[in-house]
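Note that one protein chain of the assembly has been removed; the remaining protein chains are unaltered in position.
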Amino acid sequence: MLAQDIALELKSVTKIYKGSVTVGPIDLAVRQGEFFSLLGPSGCGKSTTLRCIAGFETPTSGSILLGGERLDAKPAHRRDLGLVFQNHALFPHLTVAGNVGFGLALRKVGAGEITRRVARTLELVGLAGCGARMPSQLSGGQQQRVALARSLILEPPLLLLDEPLSSLDLKLRQQMRDELRGLQRTLGQTTVFVTHDQTEALAMSDRIAVLSNGRIEQVGTPREIYGAPATRFVANFIGESNTLAATVEGIRDEVATLRLPAGQLLRARLPAGTTRRVGEAVWAIVRPENLTIQPAENSQDDPTRLAGTLDTVSYLGEDIHVRLRVPGLDPLLASMKATRRAEVALAVPKIEIGIDACAVVVLAR
Amino acid sequence: MYGRHPVLRLLIVCVLAFLLAPILVVIGVSFNPTSAFRIPIGAVSMRWYARFFATPTFRDALFLVSLPVALAASALATVIGSLAAIGLVRARIAARGAFESVFMLPLLIPSILLGAAMYLVSVSLGFRTNFLTLVLGHMLLGIPYVIRVVGSALVAIDPRLEEAARSLGCTPVQAFLRVVVPNLRSSILSGATFAFIVSFSDINLALFVAGPETTTLPIQIYSQIFWEGDPTIAAASTVQIIIVGTLILLMQKIFKIRVGL
Partner (left out) sequence: MPALSSSLPGEAIAAYPPWIPGWVWLIGPYLLVLIGVLVLPLANVAAISVFTHDPRAFWSARLTGANYARLLDPYYVQVLVRTLRIGLITTVACAALGFPVAYWLARCSRRVVTIGLFLIVMPMMVSTVIRSFGWMVLLGRTGVINVASEALGLGRWLTIMNTEAAVVIALVQICLPLLVLPTMAAIEKVPVSLEEAASNLGAGAITVFRRVLIPLAAPGLASGALLVFVVAISVVVTPALMGGRSNRMLGNEIYDQVITAMNWPFASAMAIVLIAVVLALLGLSLAAGRALARRSVRGA
């Protein structure tokens, strides 16, 4: 990452409430034009981080830089950042145009210029001609667009989005997700997006930082976060996963053989550059879709196939979710497309489970 | 879940009738053509209203004392009360709860005691009670209402509105003046209306503080009842009732405020 590419940088930012560290230290670098998400459960510190960037909280230590300049020394109103709230926070006493033109009016821009730019921005967000309405007359999605327009009209170097979609219903949320992402791409708008919704983060982001208990667990592209979780927390928070306690039995050609508590073996391909010792206690993490299920009859004595029984089968239309029992392990979750073959495999109670070595993630225990 | 129970409904009708009875009777009597305190059957007359507006003592009590005093007291109470409400809700003060209780004291201390105490002070200081003492006393009675209305509106305003304004470039004070104050407007006007009504209807404090030149309408009505006057009393009362009722309707319909304590 070249230094000039970096738009926003957080250097060991911490926020301490009444003597106990609640957030941090957080180190982040957001690139120019990037859609960057802060993802985590409630109370993980993502909103506090955002509020520190926006200037509504003062970090206890650390520094925040925007385009190489110290941002944390400025008060909130001098930071010139765009900010969109979950509840939109539209000014109820002003019209849509009044809301959108609010920032320009503060900057003493001429009335004609304001009218022109408000009209252009409203068009950009798909609300052309709605300027004279009051916020209370708009639907939730429209209010969201006004809030967005109100920030974008000032062409902020950085746009902060604080769970902007979670007040909308599911259908609208999906639609706004695509629109927002499209708009962000068109404008090349550097954006920091706070959310607790992993689907949203995976679908929209260039990169995601997963936070837990005030710390960053992992930063990466959606693919990296999902396919190669760096910690157990990430593996469990993003999507579903089976976490198995195991010990390293042997390593050969970057494939580790792991022994599970009841004696079964599991192969895992280690990414280049990882070092695991024989005898090390590890977690083996497997996504449900990477378990394959076969009827038990055609089994040879392959020690890497786990023998088990079906516990519950949930038919979800497109997919089938299966809970499996394997001796010595917690129940395993498997998911598969609801095909004819899958239904045949699930028709017998005794089954064998195969796990692709490339799909097993090994983490230190 | 028992809101529509027939027994409850019957009870509500009776209680509301009880509450409204004395007021409706007064209104009825004011239209009686004879000088008896009766509800007219058949013919009604406006003569007591004509008498009311023709009698200097009544007319002056309304136009030269009650209305100006209520306006002045309400204006002062609104300014002082709104500032106090903002301070109470927003300022970082220790013992907010204690301040809040103290701020509501004028509602709890009986107003005859406030009146008596003010009377003793002003006479001790050598000046007879006058317009100013009346305004000061009524202002004190009105302030808690203003604090209540403005304070609860202020609490209900989303702090994010101000944060949004600040992210758009407002200083904190600008954000308050441009975003919060416009949204408090109807509450402030309601508080002012409340304070006006409290002053306009008060008799307990005025009983002590009102002097011979500052006889408010309620005091005038009270003394006329003792003099066993004619239904002009009822006409005067009805004028008072109409003004108060109109103001409450105004709060409900125009300011969209839920009237209450």
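Chains: A and B, in written order; residue numbering restarts at 1 for each.
Note that contacts are C-beta pairs under 8 Å (C-beta built on N, C-alpha and C of every residue); 3 or more make two chains touch, one makes a residue touch a chain.
Please read all numbers here as calculations on a predicted model, not as lab measurements.
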Take the complete complex as the reference. Which residues in subunit B touch the chain that isn't displayed?
1-3, 5, 8-9, 11-12, 15-16, 18-26, 29, 36-39, 79-81, 83-84, 86-93, 96-97, 99-114, 116-121, 123-124, 136-137, 139-140, 143, 147-148, 151-152, 155-156, 159, 172-173, 197-198, 200-204, 207-208, 217-218, 221-222, 225, 233-234, 237, 240-241, 244-245, 248-249, 252, 258-261
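To be clear about the criterion, only the chains that are shown with their structure count from here on.
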Subunit A to subunit B: how many Å between their CA centres?
56
Spell out the residues on subunit B that touch subunit A in their complex, using ranges where they run on.
158, 160-161, 163-172, 174-175, 179, 182-183, 185
Which residues of subunit A touch subunit B once you look at their complex with the stated criterion?
54-56, 75-83, 85, 87, 89-93, 102-103, 106-107, 147, 150-151, 154, 160
